[in-house]
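As you look at this complex, bear in mind that one protein chain is not there, while each of the others sits in place.
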Amino acid sequence: MHGTGLLTPVLEVEDLRTVFLTDAGAVRAVDGVSFSVGPGEMLGIVGESGSGKSVTALSLMRLLEEPARIIGGSVRFQGQDVLAMTADQLRAWRGDRAAMVFQDPMTGLNPVVRILRQVTEHMISHGRQTPASARIRAVELLRRMGVAAPERAAASFPHEFSGGMRQRVMLAIGVANDPVLLIADEPTTALDVTIQAQILDLLRGLNQDFGTAIVLISHDLGVIGTVCRRVAVMYAGEIVEEAETAAVLTDPRHPYAWALVNAVPRLDSPAGARLVSIEGGPPNAIDPPPGCRFFARCPFRIARCEHDHPPLMEVAPGRRARCWVTADGQPLPPPPIAAAAAARTPAPEDRPLLEATGLVKHFPLPRSGVFGKPGTVHAVNGVDLRLRRGEALGIVGESGCGKSTLARLVTRLHAPTAGTLRFDGQDITRLSAAEMRPLRPRMGMVFQDPYASLNPRMTVGEALAEPLLAHGRVASRAAARDRVLDLMATVGLKPEWAARFPHEFSGGQRQRVSIARSLALEPDLVVADEPVSALDVNVQAQVLNLMLDLRERLGLSYLFIAHDLAVVRAFCDRVSVMYLGRFVEEGPALDVFAQPLHPYTVALTSAVPEPGRERVVLGGEPPSTLVLPTGCAFRGRCPVARAACEAPPPLAEVAPGRRVACHFPGSFRP
Amino acid sequence: MPRYIATRLLSALAMALLASLVVFLISALVPGDPVLAQMGDIAASNPATVLEWRAKWGLDLPLWERYGIFLRGLAQGDLGISIATRRPVLDDIVQYAPATVELATIAFVLAIGVGIPLGIAAAVWRDTWVDSLARVVSLLGVSAPTFWLAFIMLAIFYGWLGWAPGPGRMDPIAFPPEGPTGLFLLDAALARDWEAWWDAATHLVLPAIVLAAATIGLITRTTRAAMLDSLGQDYVRVARAKGLRARVIVLRHALPNALVPVVTLGGLAYANLLAGAVMTETVFSWPGLGRYTFRSAAALDFPAIMGITLLVSAAYLLVNLLVDLSYAALDPRVRR
Partner (left out) sequence: MPIARPRWRRRLQRYGPAWAGTAIVVTWLLIALFAPWIVPYPPDAQDIVNRLAPPSATHWLGTDVLGRDVFSRLLYGARLSLTAGFTVVLVGAAIGVTIGIVAAWSRGVVDEALMRFTDLVLCFPPIILALAIAAALGIGTTNTILAMLVVWWPKFARLARALALVQRSQEYVEAATVLGLAPIRILGRHILPNTLGPLAVLVTLDLGNAILTFAGLSFLGLGVVPPTPEWGSMVAEGRELVEQWWVAAFPGLAILTVVVGFNFLGDGLRDWLDPKTRLR
C-alpha cells in the first residue's frame, strides 16, 4: 500500500465545475467534482459516456477547448493552484510534472513525425535532457514499455505500428519526464483484450517502479478493478460514489454504481442469470432536476430523492456515496436472481439451419504500383460451422481474426473463396445476388455500429416498412404501418417515434431499430456482428436482454459475433473461438469458459479484466494475415509451443461436444 | 521509394503519350477546317487549290499515318509551322516562353508567400479579424475575373494614380537586358544593369499581383481548412499535453500534416498560372506565351494552339509528377 496519510496529496480537486457553452445553454459536464490523489496512488474514475469523466480529466490538465470552460472550483497540484497558472507556468508543468495519455493511440501520434522526436521533444523542451541524452532515454523507455527493437522503432513512423505498440509509445511519451501524476483517459478501450492486459500491466509496473500517481479513466469497472485500489463513480457530472474498488464491486452503495456493477456480464456469474438493466437515460445536463440526478431511473428511490439533492456523504469508513437510501450505512439489496434458466437445449435435428464446410475467404489487395506484387489478406482460412435451429452460436476472437468476414460470408454479402455453405439444406455457396434475394427474408443481420447501419435520410418508420413493401409482405401502406408499429413495440420503441430520423435517437435506441429491422421479415436466423460492443454497459444489458427475450418468444437462431467473452457466455449456448481465420476451440459456452483447453482460450479468459482472475499476460500480437504462419497459427505466441506444433493441429473432438485445435489440449493453465 | 518513383514516372509517360493523341485528334477531327480558315474564301472556292493545300499539309493521309508523322515530328521537337507567323511553332514558343515563365514564377512565389501564412494565421486565430481578412481575400481572389482585375489595377495604379508603369515588360524606350535566359530580372542582374533590373521589376508588380490573385485565394482557403483539420487532431492535443510551445505545435506538428493538400493545390496552381497568363498578358501587353495563345486563338492558328496545348499539358504532367513525388517526402505513409 502506498502511503497517503501525512504527505501532501499530488492532486486535490475541490468542487470543480466545467460547462459547454451551447446555443441552448450551458451544459454542465462536470458539476461539483471533488477528490484527491495521494503520492503514488492509483485512482479510477468510472462512468458511462457523457458522465463527465473525460471532461474532468481534460479540466485537470486545462486542456479544454472551446466551447468548454471551467467556471468554478479549484485544482491543486502539490499545493499549487493549477487554475491560476499563467500560460507559461502551465506549459512548463504539463508534460513535465503531470502527463496525460489519451484513448485512441491510432490518432494520438503525429503520422509525419518520427517516433524518436515524438518521445524526446518534450524532454528537451522542458530542459530535462540534452538531445543526445534524450535519445538514449527514449530508446530505454521504449524498451521498458515492451516495444520490440526499440532503436529501430525510434527511427520509424507511427503507421508502421499496431494500436497496441502505439499505445506503448504513448505511455513512453507520458512518462518521459518522470511525472508525478499520469492521467490515462480510456487508454485500453481501443485495444483487444490480450493487448489491454499488457498495457494495464505496464501501468501497474510504472506505478510500482517509479511511484507515479495515476488517475485511470474508464467506462469499464473491471479494468479499474484490476489496477486501482480506489474508484470514483461518476454520473451526470457528479461523483456519486467513492470507495475502494473491491468494495464497490461487491457492495455498491449508490444505485447507479449498483446498476453498473450488475449490468456487466461476468465470466463467473451463475449460468443463465439475467443482466440488470435500468431504463431511461441521464437527465438534462443544461437544467438538471432539483433532487437526485438518478431519481428517474433509480429502482430504490424514496420520496426524499425527488426534491432533495443528496450531498456526497460518508456511508461507511472510507467510503462516500451521494444517496439518501444508503445514507444510514445500509447496503443495497443484491440483484434478483433469475429463475433457473429454461433449459435451452435445441431439438437435435439431422439437418442444421446453417452449415459451413471448409469456408475460406481471401481478399486480394490492390497492387502497390506496376512493380508491386498483389498481396492477399487471408481473412477466413477454413471454417466448419453447424448452427442448429433455435440455437445461439457465439464466435469470439480479437480484431482481425476474421469473425466479421465470417458473418458477411454466411449472409453471402461476400462470396466465399472456397468451401461450401448450406442454409436449411440448400447450397448457397455460389448463388448469385439475384438467386440469393428470395432467401434473404429468412436471414436477418444486426450490425456493430448503430450510427452507420441506418440510412440517415430515412425515418425509422420508412426503414422498417421498406423490406415489408419490397418483398410484398403487406397488402397496403396502412398494413405496413401496423406491422411497423408492431415491430417497434416488440423491441420497446414508442410508436410516436416512427416519424423520427436516426440521428434523433441514442445509440441503444438505434440498435433496437436495427434489431427490429432484422426481424421485419420474420427470419429463422439472425446474424449479429458485435451488436453491443459500441454501447454503454447499461444499454448493452438492455439490448442483450431484449435479444434473449426475442429468442425465446420467436424461436430465433443466432449467430452471435463478439469480442467480449462474458457477453458471449451470457448469450450463447455454444461458442467457437477464432484465431487468424480458423476456429481453435469450440464447445458449450459455459464449459469452454469454465475450463478452456486451447492455450489461446486460456489466455483470452484470463485477460478478461475481472478482479480476482488468475492472470496470464499473453505476449506479442497476432501475426499478419498477409502471410499465414505454417503449422499451428498460434505457436508464435503460445507459452507451451513445442516442436510438434510445426504440424498444423486439426480441430479434434476431445470430449463430447468439445473440439480443440491443439496438439496438447489442456496443457496450459493459469 | 524507388518503386514509387518509377511507377509515377511510367504513368506520367503513358499519360503524356495519350495526351498527344488527344491533341492530335482534336486538331484532326474537329469540324472547323483549318485549311478553309487559312486560305480565305476565294482560294477555297477552287477545289484544285484546296486539294493542293491538303496534300501540302499532309491532310490527305490516313489518320494513323498522320499521327505517326505527328509523333515523329514531336520527338524531333517539331510542333509544326504556325500559320499566322509562318515560323516553326517551337521557335515561337522558345521566343515567348521566358516572359511567361518569369511572370508565372514571381506570381507563384507571391501566392505561396501570401496564401500559406495567411491560411495558417486564419486557422490559428479562428473567428478573429485575421480570419475575416483571410476569408475576404480568398473570396475576392477566387471570384474576381482575372482579365477584369488586370484592367482595374491598370486603370487605378497606372491610369489614375500613376504609381505603376504601364503595360509591357519594360519602358518602351529602354533597351531590354541582353542575356542568356530571357528572364529580364535574371539577365539584368547578371549584367549588373540595375537600372534595367528596376525597370523590369516595377513592370512585373501589377501583372504578378493580378495573376497571383486567384491562386492566393485558393491557397489561403485550402491552407486554412487543412490547418483547422490538423489542429483538431488528437496528436495536437497530445502535443499540448506535452507542454510544447504554441509555435512548435503549429509549425512542427500541425503544419506538416496540413501541407499535403496545399502542395497538391500549389502544383496545380503553378500549371494553372501558366494557363491563366492568357488573360493577364493580354491586358498587360505582356509579350509571353499567353498573348501568343490569345493571338493564335483569334487567328485560328491551329498548329500554334495545339503546340501550346501540348506544351502546357506536358508542364501540367511534370508538375503533377513533382507533386506526387513530394507527397513521398511529406508523408511517410505514401513511401513504399
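Each chain carries a letter (A and B) given by its place in the written order, and its residues are counted from 1.
Just so it is clear, contacts are C-beta pairs under 8 Å (C-beta built on N, C-alpha and C of every residue); 3 or more make two chains touch, one makes a residue touch a chain.
Treat the numbers as computed from the prediction; the structure is a model and nothing was measured.
**Student:** Consider the whole complex, including the chain that is not shown, and state which of B:50, B:317 or B:330 touches that chain.
**Tutor:** From the options B:50, B:317 or B:330, the contact with the absent chain belongs to B:317.
**Student:** Have a look at B:5, B:144 or B:174 and name the one touching the chain we're not showing.
**Tutor:** B:144
**Student:** Can you work out which residue in B:82, B:100 or B:293 touches the chain that's missing from view?
**Tutor:** B:293
**Student:** Can you tell me which of A:69, A:386, A:500 or A:615 touches the chain that was removed from the display?
**Tutor:** Residue touching the absent chain, from the options given: A:69.
**Student:** Using the touch rule from the top, list residues of subunit A that touch the missing partner.
**Tutor:** On the subunit A side, contact with the omitted chain comes from 19, 21-23, 25-26, 66-67, 69, 71, 408, 411, 413, 433, 436-441, 443-445, 447-449, 452-458, 466-467, 470-471, 503, 514, 517-518, 520-521.
**Student:** Which positions on subunit B touch the chain that was left off?
**Tutor:** Against the missing chain, subunit B presents residues 15, 18-19, 22-23, 26-27, 30-32, 127, 139-140, 142-149, 151-152, 154-155, 158-159, 271-272, 274-276, 278-279, 282-283, 293-294, 296-298, 300, 302, 305-306, 308-309, 312-313, 316-317, 320.
Everything that follows uses one rule, which is that only the chains that are shown with their structure count from here on.
**Student:** Any idea how many Å lie between the Cα centroids of subunit A and subunit B?
**Tutor:** From the centre of subunit A to the centre of subunit B is 53 Å.
**Student:** How about subunit A: which of its residues touch subunit B in the complex?
**Tutor:** 61, 63, 90-96, 99-100, 102, 104, 107-113, 121-122, 125-126, 157, 159, 170, 173, 368-372
**Student:** Within their complex, state which residues of subunit B touch subunit A.
**Tutor:** Those in contact with subunit A are residues 3-4, 6-7, 10-11, 233-235, 237-245, 248, 252-253, 256-257, 330-333, 336.
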